[in-house]
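Every protein chain of the complex appears in place save one, which is left out.
Labels for the chains are A, B and C, by order of writing; each one numbers its residues from 1.
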Amino acid sequence: MIVSLKSGADAANVLRELTGRGLWVSRVERSTSGNAVHYVIAPHSQPADPEELARIDGVAEVTTPKPAHPLVSAQGPVVDVGGLPVGTDKPVFMCGPCSLESEAQVHETASVLSSLGVSFIRGGAFKPRTSPYAFQGHGDVALEWVRRAADAAGMRVVTEALGEGHVSAVAAYADLVQVGSRNMQNFSLLKAIGKTEKPVLLKRGMSATIEEWLLAGEYLLSHGSKGVIFCERGIRGFDDSTRNLLDIGAVALLRYVHRLPVVVDPSHGLGRRDLVAPLGRAALSAGAAGLMIETHPDPSTALSDGPQAVPLGELGALLGRLVSAEGAR
Amino acid sequence: MIVSLKSGADAANVLRELTGRGLWVSRVERSTSGNAVHYVIAPHSQPADPEELARIDGVAEVTTPKPAHPLVSAQGPVVDVGGLPVGTDKPVFMCGPCSLESEAQVHETASVLSSLGVSFIRGGAFKPRTSPYAFQGHGDVALEWVRRAADAAGMRVVTEALGEGHVSAVAAYADLVQVGSRNMQNFSLLKAIGKTEKPVLLKRGMSATIEEWLLAGEYLLSHGSKGVIFCERGIRGFDDSTRNLLDIGAVALLRYVHRLPVVVDPSHGLGRRDLVAPLGRAALSAGAAGLMIETHPDPSTALSDGPQAVPLGELGALLGRLVSAEGAR
Amino acid sequence: MIVSLKSGADAANVLRELTGRGLWVSRVERSTSGNAVHYVIAPHSQPADPEELARIDGVAEVTTPKPAHPLVSAQGPVVDVGGLPVGTDKPVFMCGPCSLESEAQVHETASVLSSLGVSFIRGGAFKPRTSPYAFQGHGDVALEWVRRAADAAGMRVVTEALGEGHVSAVAAYADLVQVGSRNMQNFSLLKAIGKTEKPVLLKRGMSATIEEWLLAGEYLLSHGSKGVIFCERGIRGFDDSTRNLLDIGAVALLRYVHRLPVVVDPSHGLGRRDLVAPLGRAALSAGAAGLMIETHPDPSTALSDGPQAVPLGELGALLGRLVSAEGAR
Partner (left out) sequence: MIVSLKSGADAANVLRELTGRGLWVSRVERSTSGNAVHYVIAPHSQPADPEELARIDGVAEVTTPKPAHPLVSAQGPVVDVGGLPVGTDKPVFMCGPCSLESEAQVHETASVLSSLGVSFIRGGAFKPRTSPYAFQGHGDVALEWVRRAADAAGMRVVTEALGEGHVSAVAAYADLVQVGSRNMQNFSLLKAIGKTEKPVLLKRGMSATIEEWLLAGEYLLSHGSKGVIFCERGIRGFDDSTRNLLDIGAVALLRYVHRLPVVVDPSHGLGRRDLVAPLGRAALSAGAAGLMIETHPDPSTALSDGPQAVPLGELGALLGRLVSAEGAR
C-alpha cells in the first residue's frame, strides 16, 4: 500500500494518522521535483481501507496492489470435507501414524481414534523420505487399508499424494488430499491434484513465504480444487534444539487476517512428543482450525518418525487437555 | 547424548527401545574395527535418564555432555522481582510504551496499568535504534519519571540498560533490568549488569540459538545477578508479512524442558497490534510466565514503534481476553 | 565422527592433537561411570583418517557414520554430457534465456552463444512460476526449437523437466536434464528422471542442507542417472538487497571436500545483472565447474526474469572477463 501526499500537505499529521491506525511507514519517497511524496506502508501493518485513508487531510491518493490470489482470498475460513466443516470454532483433529504400516495397525488406530471423537485418520501410503534407502511407504494397498478402516470407524481419511502418478488413486480413497511440505511448489502436482476437485490439505514449504504458500493454494483452486486447508508444520530454523521452527505468527495471520482455515502439525513442528500438548494448545489459541498429531500403537516399532509419535494409549489424555484448553478460545 | 552398544548387541532392539522412548538416533557411528557402535541422539529428543538407558539390554555405556550452563540449569522456573514471583502459574504482565516520552505520559500509563492489575510498567529511557538519526530516548530523567510513576501506582519497573554507562542508573531505578535483543551477546554489558545483583529480563538475540541464549544467562548469574527471566520477542525471519518470527517452540522448550521462566513479547514478535491477543493467548498456552505488551495513550504520537502499540484505552479488554484464556492452562 | 578415549588417557593432549589437525571438538561426553569419554567432532572440521586418529596416544576408538550417499560419494568430480566433460579445470558455460520464447529468439541466441564458445544453451520450455497466472512456458514445441537451434550451432541443451509428465519429452530433447530448485525433493520426479539414465543438473532447494542436496542426487543415481552435476543458485536469505543468498562456501565444499562437479547460477543468485561478473569470477575461484548465466536478445521483452538477464550483445565481454579471471585458478 502507498499513501501519496498532496502538495503542501502536513506530512507530520499524515504520519500521525497512519501510525495511529497501526500502519508502519517503512520508507518515505520523494521525487526530485518535490511534487510527489509517497509513504510506503510495510506489509506487517494493520488492515486498512484505502478509501478511508484517502479521506485523511493531506492525502492525495492511496494505492494497493491487485490481489495476487483472488480465489484463495475469496475462499473463506471454512472448507467442507465430506460433510465436515473444517475452520469453524470447533477444532478438528487429524491423528494417525506417520506411515500406514499394516492393515492391523491402521484398524487398531482408527478404532481408538473414533472412540476419542477424532474426525480424520492421517497416515502416509507414499512417503517423502530424504534418503532413497529409507522406507518409501506401502503404496496403493495402504490406501485400501486406511479407507476400509476409516469407513468401519466412521472417519475421514487425509493422506499424501507424493507424485503425479499417485493422484488419482489418492483422490479415490482420501476425503482430503495432502500436499507435502517438500511438494508445496511442485506446480505440476498442484495442477493434477486441483483437477481431482477434491479438498486439499496444503502443507507449508520449509522456507515458503506466506505469499508463496497462498499462491500454491491459488494453483489448486484455479485448477478445480473444492477448497484448501493450510497446514503449518514448522519451517527451517537455525537451531537443532527443535526439529523445525513452528511459525505461530503465520497461524494467527492466516486465521485472522487472511480469514483462511489453518491446521497445525505440532508433531513435525518440534519433533518432540512431550511438547505436542503445549504447542497444540498454543496453536488452537492462535486460531488454528485443528491439529494434525502423529500417534502410533507402538512408536518403538514405527517405520518412520517413531520418536515424535504420541503412543496411541496416551492420545486420549492429550486430546482431553487440548479440548479443555480450547473451551476458553 | 551417545548410546554405545555392547559387542554382539541386538542393534535393532536397542533402536526400538530408544525410539519408543522418543529418542531420535540422528546417526549411527561404527569403528573400522567394528568394536565400537554408537547411536548419537539428536538434541530434539525426549529427556532421558542415562542410567535407565544404560540398563537396556545390549547397551554398554551412555554418555552425556557436562552441563554448559550449570547456574542457569539450577535456577528453576521462578524468579523473585522485588517480592513478586515471576514464573508461577499466575501470568505476569509487563506493559507500557516503547519509549518513556514524558512524565505525563508515564504517569497516565502507570495509573491505568495498575487499575488493570498489571504488575510491571515497561518503557525505554535509552533506546536501541537502528539509525543514529532516530530518537535515542530521554535518558536518565526518564528513569526518574518511571520510578516515581511506578511507586505512585504500586508497580514495578522493567527498563533497558543499553550501554555499560547506563547500568548503575538503571539498576538504581529498575526492579528488573532489561538486556535488549541486540545486546544479548554484549558480554561486557552482561558482566556489568550481573554485578548489580539485580534480576534481569534477557531478550533473545535475533539469531541466537537456545544454547547461546542460556549461556548469556550464565554470564549474568556467574557475575552476580539474582535471577534471569528469559524473553522471546521474535527472531529474524525471511518473510516481511510479520516484523519478526515468534518462536513458540522455544517458549515451550524453556518452560517445560529447561524449567526456566520465559516471558513473551508479542508486540515485537509480529509488529501487529491486531494479533497481540491471539499470540498472547498462544504464548500463555505454550507455558509463558507472562507477556510484555506495548501500549501508549495515543500511539499516533509515539516517538517509536507507534504502529504496534495497543491504545491504552483498549488494553483492559485485551488483558481480559488473555486472562480468561489463561484460566484453561 | 567420535573419538573415544582410553581410560586414564591424557585428555588435554588428545584435544591438542585433534585441534592441530583442524578438528573441532563440538562437545565432550562422559558416562556417569567415567569409563567412557567421547570427543564429538563437528561437521565443519577438516577431513581426517579415522585409522590415523586411532593411533594417537590415548585414543581407544574412532567411529564414523556409514556413508549416506555412496553413489554420489563415489561419482567423482567429472560428469560426461554428450561427450563433454563437466568438472574439469576448464569451466563450462550454460547460457540462454529464462524462457524459450520463440524459435527466432532461440536460434538468435544459440548462434551468438556458439560464436562465443559457450557449450550449453539453457532455457525453460516448462516454467516453475510462483503464481498460476504467470507465463507457464511454451511446452513441448519449445523443446523442438531449442534442439534444432543447438544442433545447428553445435551446442548441447540443458532444460528443466518440471513435472513427471514432461520427463520423457525433456529427456528426448535435452543433453542435460535440469531439476529445478523447487523440485529438489520432488522424489517421484527424481525417480522418473533417474530412469531416463540421462545426466542431470540438480539445482539446490531454497533451504536445502548440503546433505539433503547430496541425497537428492543419490535418488537420481540410484534410479539410473548417468551423472549428477550440482547447481548452487542461491538459497533463501533474510535480506531483500539480493534476490537470493549465494552460498559460496557450499561451492568450495562440494568441489574440494565432496569432490563433485558444481555449477553456479549467479543470475538467480542475486537477481542483478551488474553483479554477474564479480559473482561469476568468485564462483570459478571457489571451484565451480562452470556458470549458468541468463541472457536474452532483448531483456525488456523477456516473458520471465528479464531484469536479471544479461543482454545477449554484452555477453561476450562478460565471458571474456570471466575466462581471463579463470586463468589464475
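Simple rule for what comes next: a residue touches a chain if its C-beta (ideal position, glycine included) is under 8 Å from a C-beta of that chain, and two chains touch if they have at least 3 such contacts.
Predicted model only: the values in this text are computed from it and were never measured.
Q: Specify the shown partners of the omitted chain in the complete complex.
A: Checking the complete complex, the chain left out touches A, B, C.
Q: Give the residue, chosen from B:186, B:242 or B:285, that touches the chain omitted from the document.
A: Final answer for the missing-chain contact: B:186.
Q: On subunit C, what residues meet the omitted chain?
A: Within subunit C, the residues that touch the unshown chain are 16-24, 42-47, 207, 209-211, 234, 237-243, 245-253, 255-257, 269-275, 278-279, 281-287, 298-302, 306-308, 324-329.
Q: Which subunit A residues would touch the chain omitted from the figure, given the whole complex?
A: Residues of subunit A in contact with the hidden chain: 1-2, 4, 27-33, 35-38, 40, 50-51, 54, 60-66, 236-238, 240.
Q: For subunit B, enumerate the residues touching the unshown chain of the complex.
A: Residues of subunit B in touch with the missing chain: 68-69, 128-133, 162-166, 182-183, 185-189, 191-192, 206-207, 211-212, 215, 218-219, 222-223, 235-236.
In the analysis below, only the chains that are shown with their structure count from here on.
Q: With chains as vertices and touches as edges, which is it: line, ring, star, complete or other?
A: complete
Q: Round to the nearest whole Å and give the separation of the Cα centres of subunit A and subunit B.
A: Comparing mean C-alpha positions, subunit B is 27 Å from subunit A.
Q: Using CA atom averages as chain centres, what separation in Å is found between subunit A and subunit C?
A: 31
Q: Pull out every residue in subunit B that's touching 2 or more other chains.
A: Residues 237-238, 240 of subunit B each touch two or more of the other chains.
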